[in-house]
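So the structure is just underneath, and the comments pick up after that.
For this view, one protein chain was removed and the others were kept in their places.
Naming follows writing order (A, B and C), and every chain is counted from residue 1.
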């Protein structure tokens, strides 16, 4: 019986290049009995020349999804659903329910007067508010009001719950989590809050007011001590000062050829990323700006928060406007363009860049040919 | 047509508990067309109460594997095989060629006069020498001689090659790599050395001689500057001083109830783990010592380097003696015992603990019942 | 001849308690010839029970100094004076020209159209603007405009020069430097700029615009790379956002019993102090607030930037209003009070706290008696 094993031979010096034979096939079968295998049969597969992402570059348009998201309100209650969320499923990552790489994302909807039960988990979460009014979230007892384009953290291990006040309007926000990563690392724990809701002991929006100040930190933490948690104490980053910051930076910097005017959301205590597993940034493409292409390791999920434009990812063009979400897989070429010559366009992005950096796996490359722009693939 | 989707309902407050219906099924199908899904259909699956590893606790006995490893010498040349390695395949991790979790391991064999071609990759490697004489490895131009139970690093991005001198004896060593992790993170790069071998510019074993001294570091690095790489400059940790260190520690410490006398191999420049993705330790079980059970996140691969004994992993007993290799998956209960009342036993271990710690995912728990020992499962 | 050596005997077990004798005196003289001495003759002096500062708590009132500062304009030119500064001289620190401890401070005055020549030094400097308009400073090519209560850095090694534009009004600002410390550590270097002035290559106020944003940093430094200098890239901290930050913190925090609402100016790259040797803070005493007394190591120089009040330092009361400067020496008891029941009062402070912390020498103690308030000494 001929072997059904795939042979990954490469005729390159230094690479495995062993032809099949009945003797070897018998040997492989014996090894299999011992829960072992011959490396040269898989070496070229598990040691690729460069990363080839399983994720597919793609876009989820808000126009397509919004109605379905709203429809879920009629179909399930928050009590039964846990959270009423439509998640984004990359065709290459269906098994792990990821939008790109090891990143999960979904659109959560809540109607005025609704709330979701409190819980916590080892996965780290963030929220980016897309529409509505009156939304709030409570993280470890700190209540925050949420407005359009606000960016909110729910770090690993914090109790959290969300709701919309009675006088609000239906709210939709994007959830982002490292659930697939924490699952794949076999380190996810989940706990329902014993009371299903938290007491809120602090003034509303206190963490942002205390920690979200330029070049200043509380000399005495509002929590009564030094902040030594591995994530940012500034749980909410509001849109207005973020946009203002981009505008100020644009006044003083030419920005990056690959990203225009880009700022990272940071943990003010360390200057580092907001959470150990998840980074986030907001970038502005100035009127008419077309960036050059580059690629790097790590998985990236973007949401257009202002204006419109397009990105070219691995040679394919994706047009986006406000609230559209698209992904750039690891080591995929990408470049961004603002469609307008008079208005700026802004892209929110979250990613696993902190993982790449912490593990020494970040690598970057510019697209050298063609003036730095990818040829389009039909 | 009834839905073929699995329903992960749980009847617990705060968990998803939505029953199937034709209407919902239709809705789910529509979402699928949009590369989306309803979170509540998978929430309980992707947010487990605690980690349940895909890896199976198991042992690979040297007696079983050694002949097969040696036989590979007759079956393939190093040139054709790239490296002549029999890898360990956990039944739960066949898809990613892992021994446990995201950790790869194999047994490499070389005969006197053989050598393997130089290359480098983003995956980080280590070696633990099992038998033979005359083996050497070259890492970024630094040649090291290898003896039984020596522990050697080949960090991310370093050029490396191995061989056995003409006057040596056939050598077998254990390779350990984070290949599955770096692949899953889509960040692996591979390069063959342009000359297929490196010039060796430094005195033999220089990095160990320069950096492997107690409480002392070179005031001026032998490499002509401060060491700022993210991994240890001490590329080889020899067995003799390691065993001596354990003995000294045993003189002064009661050790850990879960691990006996245990020391971590460290990067002397930082006091931290030897490589960003991979930690390693050597532990001594004193005569008659039986540790208590605990569990923690992270994946662990052990090799017995001295003596004999057994470990109980998730209630199952695994007996080991010298050169046997066994694994403890994430969040699996485990305890170790020395079989001898007169001799100590030593276990080498490498793991992804630095990943757990860097990402804030380490968690630990003691086994409280039954005097701290797991009941055996038949 | 009787010994002229002072005898520091203490009759306490564990302390030196050796009486003089002719034999010992002869012995001491012999030791002196060998550039040596007997420790027990000085031990109790050089190992005090607790710090006793050489600095005297004191206040410099702006009303007293302002005319003299302005008069210097008629007396010397900036060219001849280098910088036209009246420095504050603590009666206990005349030898080292310090205002308190190892901290130098002076009031610099400039008239419209004047400028001072560019230079650099190992001492780190800061400025706090007191009055006038049109002032600017240039630090390593970055020009900054200066307004009332702005706080500006001139770190160790940066080229700097100051001036007032032709259309401005006479300006006075406080200079703060670690000159005495760097001198005493024998590490001060000074260099005059070869051109006596710098080219300014960057947009005005660029470093504040780029780095002074809440919870955000430039993803790509406007200087074309990561910021790896040991001081803050945010060279100017403006008054308006600082006061706003205090107000926001006051909304969310009870503050400190010893300091009211206090914020530290930080290096946004690290979350740490603005310069390695010098920290700075701004604090708000709410209407009617009277803090409790404590003491700690380190030397502190305050300037009232808003309102009026008083501080009790080692039992002595010092009343202050806007622009008055006072000092708290190391280990001196101190408490602050706002004189107004309707307006808040603000105190700017700079200090050598980062030195205390870096060297492991910070210690703090609350005043326990008398309800936490010092009895006044007549």
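We take it that a residue touches a chain if its C-beta (ideal position, glycine included) is under 8 Å from a C-beta of that chain, and two chains touch if they have at least 3 such contacts.
The structure displayed is predicted, hence computed values, not measured ones.
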The chain left out of view makes contact with B, C
Sort through B:72, B:281, B:299 or B:330 and give me the one touching the missing partner chain.
B:281
Among C:13, C:199, C:226 or C:376, residue touching the chain not depicted
C:13
Just the residue numbers, please: which parts of subunit C touch the chain that's not shown?
12-18, 23-24, 27, 30-32, 34-40, 42-44, 46-54, 58, 60, 64-65, 68, 71-72, 75-76, 80-91, 96-97, 101-102, 104, 106, 117-119, 121-123, 156, 179-180, 182-193, 196, 230-231, 275-277, 297-299, 329-331, 352, 355-356, 358-363
Which positions on subunit B touch the chain that was left off?
202-203, 205-207, 209-220, 222, 232, 234, 237, 241-242, 244-245, 248-249, 251-253, 255-256, 259, 262-271, 281-283
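The definition used in the following text is that only the chains that are shown with their structure count from here on.
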Which category does the touching pattern between chains fall into here: line, ring, star, complete, or other?
line
Central chain (by mean CA position)
A
Please compute the C-alpha centroid of subunit B, do the same for subunit C, then give the distance between them in whole Å.
52
Based only on mean CA positions, could you tell me how far subunit A sits from subunit B in angstrom?
29
When you check subunit C against every other chain, which residues touch at least two of them?
none
